[in-house]
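Excluded from the complex is one protein chain; the other protein chains are retained at their positions.
Up next, chain A:
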Amino acid sequence: MSGSSRADGRTATQLRPMSASQGVLARADGAVRFGFGDALAICSVNGPMEAKLKEEQLDRATIEVQYRPATGVPGVRARVMEAAIRDIVEASVLANHHPRTLVQVTVQHLNEAGSAMATTLNAVAMALLNAGLPLRSMPATTTCAITADGELLIDPTAEEEAVAASIHTMAFVQEQHQLVYIESTGHYTEEQLAACHELCRAGADKVYAFYRVALEKKLAEEGFVVEAAA
């Protein structure tokens, strides 16, 4: 895994340029459009708000997740992604601060161009923050693909994913680098997984730095003075 460049000119350890627009929807409490290059997803968060009687939980907020693909009706893959998103949201949100309420998380994929799960989860994390929900932690997610030659590529494009031997998506929380989510498909060895873990963790740090810059920029626009990072 030397510095061999990829079809789009990146090195093996380079993420695509990230983009984020915060507070983009008028009716949602929080909404963020997040992108890794051309891979784009938008997430809206509503709540805590009134829950239906049968959905109400006495000690915590109910979390409702909806994932919608860019093309076609939601199918099995959408259900799987919803389950993963719900797990991560439940791990991040301090749901016991708002008992008997509902938190609604809706993700709409806008353009599929590889690293779908990472794009989605980063949009969700930023939207939770944008909605002002009390959070325990904020997950940062990256995807890593292993090619047939054993080369590790971070943030693969759809073309790279199509020919990859295995694909690994990992989410980490904050600077402690704790792994909160992992999904792997394909054939790979233990050593390869460990190497992927290293690479994804380094990627997550970059995503974190991006979260920070994006938030600081937004706060500055709103007139808050942001102190330098400790």
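We adopt the following convention: a contact is a pair of C-beta atoms (placed from the backbone, for glycine too) under 8 Å apart; a residue touches a chain by one contact, two chains touch by 3 or more; residues count from 1.
Here is the rule we use: contacts and distances are computed from a predicted model.
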item	value
Chain excluded from display, named as in UniProt, from "Dynactin subunit 4", "Dolichol-phosphate mannosyltransferase subunit 1", "Multi-domain containing protein" or "Exosome complex component RRP45"	"Exosome complex component RRP45"
Option from A:A113, A:V173 or A:L199 whose C-beta touches the chain left out	A:A113
Option from A:A12, A:L25 or A:A95 whose C-beta touches the chain left out	A:L25
Contact footprint on chain A, counting only the chain that is left out	14-15, 17-22, 24-28, 31, 33-38, 40, 42, 44, 46-47, 49-52, 64, 66, 68, 70-73, 102, 104, 106, 108, 110-111, 113, 206, 210, 213-214, 217
